[in-house]
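Of the protein chains in this complex, all but one are displayed in their positions.
Lettered A, B and C in written order, each chain numbered from 1.
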Amino acid sequence: MPTMLGQNQYGKAETRVVRITRDGRTHHIKDLNVSVALQGDMADVHYSGSNAHVLPTDTTKNTVYAFAKEYGIESAEQFGIHLARHFVTSQGPIHQARIRIEEYAWDRIASVDEPSHEASPDTPAHSFVRTGQETRVTQITFDGEIWEVISGLKDLTVMNSTDSEFWGFVKDKYTTLREAYDRILATEISARWRHHWSGDDEPMPDWDDSYARTKRHILRAFAETYSLSLQQTLYQMGSRVIENRGEIDEIRFALPNKHHFLVDLAPFGLKNENEIYIAADRPYGLIEATVLRDGAEPRIPLDLTQL
Amino acid sequence: MPTMLGQNQYGKAETRVVRITRDGRTHHIKDLNVSVALQGDMADVHYSGSNAHVLPTDTTKNTVYAFAKEYGIESAEQFGIHLARHFVTSQGPIHQARIRIEEYAWDRIASVDEPSHEASPDTPAHSFVRTGQETRVTQITFDGEIWEVISGLKDLTVMNSTDSEFWGFVKDKYTTLREAYDRILATEISARWRHHWSGDDEPMPDWDDSYARTKRHILRAFAETYSLSLQQTLYQMGSRVIENRGEIDEIRFALPNKHHFLVDLAPFGLKNENEIYIAADRPYGLIEATVLRDGAEPRIPLDLTQL
Amino acid sequence: MPTMLGQNQYGKAETRVVRITRDGRTHHIKDLNVSVALQGDMADVHYSGSNAHVLPTDTTKNTVYAFAKEYGIESAEQFGIHLARHFVTSQGPIHQARIRIEEYAWDRIASVDEPSHEASPDTPAHSFVRTGQETRVTQITFDGEIWEVISGLKDLTVMNSTDSEFWGFVKDKYTTLREAYDRILATEISARWRHHWSGDDEPMPDWDDSYARTKRHILRAFAETYSLSLQQTLYQMGSRVIENRGEIDEIRFALPNKHHFLVDLAPFGLKNENEIYIAADRPYGLIEATVLRDGAEPRIPLDLTQL
Partner (left out) sequence: MPTMLGQNQYGKAETRVVRITRDGRTHHIKDLNVSVALQGDMADVHYSGSNAHVLPTDTTKNTVYAFAKEYGIESAEQFGIHLARHFVTSQGPIHQARIRIEEYAWDRIASVDEPSHEASPDTPAHSFVRTGQETRVTQITFDGEIWEVISGLKDLTVMNSTDSEFWGFVKDKYTTLREAYDRILATEISARWRHHWSGDDEPMPDWDDSYARTKRHILRAFAETYSLSLQQTLYQMGSRVIENRGEIDEIRFALPNKHHFLVDLAPFGLKNENEIYIAADRPYGLIEATVLRDGAEPRIPLDLTQL
C-alpha cells in the first residue's frame, strides 16, 4: 500500500450548553460552546470503516450535557479538564483528548446604568444582557499524564487615538508609505496563553481570577505603551503578562493592524488635524509573536487566526 | 414602451468615518458607518445613461468626511440631519435624502475594572475598548420640508432565566409542543423608534440622552415583565417607551425567540431541574410588532430584519 | 390607554428542510430554508399574554416538515402556496400568511467536468455538490383571497471587465472623482420580481421554468449592455425581464457597485493599462430601482438589503 494514515482526530464541534444555577431568586449563568477532538487507535475506521473503536460524536455531545449537570461548570478550564480526563481514562482506544471552549459573558440587567454597578433592588437577579465584548477561549489537552491548558481571548477591539508613531522603516523600490509621528493604533486582540500547570499533583490556578487579571494586564499594557510599532506594543503586552502572572509560561498574540487613514480634506479647503479618519477593512497588517518565560518551551501553535 | 421606471434611489453605502476630538490629553471618539440614499429626478440616467442629474456616490462619501470636519459629530442623528439637509437643498434634482447610520460605542480602558468606573489616573484618556454590546442605528429622511427621524438598536442579546411561561396555545394536528411553566426567555433585540419631531421650528430632542433612556426602559421592561408570551414582553417594552418618552410616537420590534431547550438527561440517570439547556441556532421564533402612541400613524417599515 | 398595538406578525423563521426523492438509484434533492409569518386577531396575546389565538411557532415548523411529505416540494413557490393556504384556511384567527423561502441548488457530481455535462455512467446519481452561485428566494403572501408571489435571487456576483463608462456627472465642491471611459463594472445582483398571477382561477406559471428564464435574461442583459451608468444597466435588466416574461409585472433590483479601482503603479515605474485593480470592500455605491409593466402597481418593498 503506497499510502498511509497520518495524524487524525475526531469529535463533536460546537456543542452549545447553557447552565443556570439558582441561588434563591438570584441566578447565575454559564454559556459555553464546547468542541471535543479525540485521538487514539483509529486506523481501522479509516482503512475499513470499522467503528469498533469509535465512540460516536453524538456521545461526546451527550457527555458535555451530562457533565454540566454532574460536575457543574466552575470555569471553562475546569469543565474542559473534567471532559478530557473522562474520554482518555474511560475509553481504551482514546489516547488523547483536546477540549476547546468558547465562553460568552453576561452582565446583570439590574446593574446596567447603575452608577455603583450594584444591582438595582427593583430588577430581578435572573435577567441578563450579553456583554458582547471579547470572547473567552480555552483549550485543554490531556494524554493520560500531562495536562496542557491554553487560555485566551479574541475579538477584543482596542484603540489608542495618539501616542503611536511609525518611522525609520526600510524603504525599497515599492515603498510609498510616509512616516507617521502621530497615528491611531487600533487592533482586535487575539491572545492565547499557556499555563505552567501540567500535572494533577500541582496546585491548579484559579482560572477565572487568572483570566480577569491577565486580560487587565493586556489592556493596561496596550493603553500605557507609547508605541513606535505594533510589534513593540505586542511585546509589552506579552512581557507584562509573563512578568506579573507566574502561572503563565507563554503567550502568543495575533494582532491585525486595523488601519485608520487620515482623510485628505485639502480638496475641500479643509485641514485635517488628526481628526477625521477612514476605518479601513482590508488589507490589514497582521503582527504575530510569542513571548515566553525565559527557558520555557514554545508550544502554542503559530496560527491563531486563519485566512 | 411597455415598461416604466418605479421608485429608485442611489448613494454610497457604508462609509466608515471615525472622528477624534482632543480636549487636551483627553480624547473623545465617534465611530460611524454612514449610508446615503438619494431620490429625485433620475429618469434619464435609467433610460439613457445620462448622468447630468447624478451627483456621484463618491461625492456623497467625500461629503460625509468633509461634514465630520465642518460640523463635527454631535450625535448620529444630528450628523444625519446635516447631511440630509445638504443633499436636498444644494442639488436641484435631489428631492429626498435618507441617511442611515450605525454607531459603535467605545469605553475608556482607563475605567475598565475600576470599581468606581472612574478613570484610573495612570491610564491615558486616549485609550479605548470597543463596547461590543448593541449597535446603535438611526435613519434620517428629509424631503425639503418634513423630517422623519427613526432611531434604534440591534444585536442587544438578553435573557430571563425564569419568570417565563408558555401555555394555553392553539393545538392542531401538527402540534407537539408541550406547555411550559418555567422556561428561559432569550432574544436579540432589534428595535426602531420614530420621534415626534418633524420640523425645523420644533425643539429637537437631545438625541444621546433620548437613546440612553429608551434603551434603559427597554432593558428594564424586559427584565421586569413576568412573561406569558414573547408578544406580551414585546408590548410591555414598547408601551413603557411610549408612556415614558414623550418624544417618541412609535416603536417597532423584531424579536427572534432564541430557543433554549431543556436537555433530556433521563437516559443518563440524571434529572434536569431547569439547569442544563441547549442554546439552539435555527429555526427560531420571530415576533414582530409596532406599538404606537394613540392616534399616531405607523410609518416604520414592517421588516427590520431580513432573511 | 395612551398606547396601541400596530401591525404585528409572528412565526418560525429559518426552518431547514431537505427532501430526497428516489427514482430508483437516481435521487433528486430539494433544499429549502422556510420562514413563516402569520397575521390575524392577535391583540390579546400582546395585551394580556393569552395564547388562545396563538398557533405555536413550533407547530408552523412541524407543518413545514409534514407538508414536505404530504405535498412534496414541486418548487419553492408551489410549496409556499400550500403552506400559506393551510394557515389561513385552517386557523380562524389567522387572516394572512407570508411564507419566505430560500432555495439552495445542487449539481450532480456525476456531471462535474464532463464535457457533455451528462452524467458519467460510473458515478452514482445520488451524489451532489452544492452549486454555490446565487440563492433563489421567494415570498408568498395570501389573505384568503388574493395571492402575491414574489420570486428572486441574491448573491449573484457578476462583472464586465470593459464596456462601462462613467462621466458627465454633477460636480459640486466635494467632487473629486475623475471621469472614466473604460472601467470595470461589477455587482452582486439582488432582484425580486412579482408575478401577475394572483388568483386560484388563473393558470399558475411554471415556477421553475420562469425562474430559469428570468435569471438568464438578467445575466444576458448585464453582459450585453454597454453601460454609461449602473442605473442604465439596471433598467436594461429590468425592462428585458418585463418585455420577455409576460407572467412578471414588476421587478426590483438592489445593486451594490462593487468598486474595482485601478492601482497607481507609476511610483514603481510601471504603467497600468487597465490591467491591475483593487477589489474594494466598503464603501460601495448602492443602486436600487423598480421596473414595472406599464400600468402595474408597485408592491415590492423598497429595501431588499438592509444595513
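The rule we apply is simple: a residue touches a chain if its C-beta (ideal position, glycine included) is under 8 Å from a C-beta of that chain, and two chains touch if they have at least 3 such contacts.
Note that the structure is predicted; figures quoted are calculated from it, not measured.
Undergrad: Out of C:Asp163, C:Glu179, C:Asp200 or C:Glu297, point to the residue that touches the absent chain in the complete complex.
TA: C:Asp163
Undergrad: Identify the residue among A:Ala110, A:Ala279 or A:Leu292 that touches the chain left out of the display.
TA: Selected residue, touching the omitted chain: A:Leu292.
Undergrad: Tell me which residue among C:Arg16, C:Arg85, C:His196 or C:Arg282 touches the hidden chain in the full complex.
TA: Result: among the candidates, C:Arg16 touches the missing chain.
Undergrad: With the missing chain put back, which residues of subunit C would touch it? List them for me.
TA: 16-22, 27, 29, 31, 62, 65-66, 68-70, 106, 109-110, 112-113, 115, 117, 122-124, 126-134, 155-163, 184, 212, 216, 219-220, 222-224, 260, 263, 265, 267-268, 270, 272, 274-281
Undergrad: Contacts of subunit B with the missing chain: which residues?
TA: These residues touch the chain not displayed: 173-174, 176, 267-269, 281-282.
Undergrad: Touching the hidden chain in the full complex, which residues of subunit A are there? Just list them.
TA: Those residues of subunit A that touch the unshown chain are 1-16, 33, 35, 37, 42, 45-59, 61-63, 66, 90-91, 93, 100, 102, 137, 166-172, 174-177, 227-229, 231-232, 234-235, 238-239, 242-243, 250, 252, 256-257, 282-294, 298, 301-307.
Note that only the chains that are shown with their structure count from here on.
Undergrad: When all chain pairs are ranked by how many C-beta pairs they have in contact, which pair ranks first?
TA: Counting C-beta pairs in contact per chain pair, the top pair is B-C.
Undergrad: Kindly work out which chain lies most centrally, taking the average of its C-alpha atoms as its position.
TA: Smallest centre-to-centre distance to the global C-alpha mean: chain B.
Undergrad: If you average the CA atoms of subunit A and of subunit B, how many Å lie between those two points?
TA: Roughly 29 Å separates the two chain centres.
Undergrad: Could you give the separation in Å between the centres of subunit B and subunit C, each centre being the mean of its C-alpha atoms?
TA: Centre-to-centre distance between subunit B and subunit C: 25 Å.
Undergrad: From the C-alpha centre of subunit A to that of subunit C, how far is it in Å?
TA: 38
Undergrad: Subunit B: which residues touch two or more other chains?
TA: Those would be 16, 62, 66.
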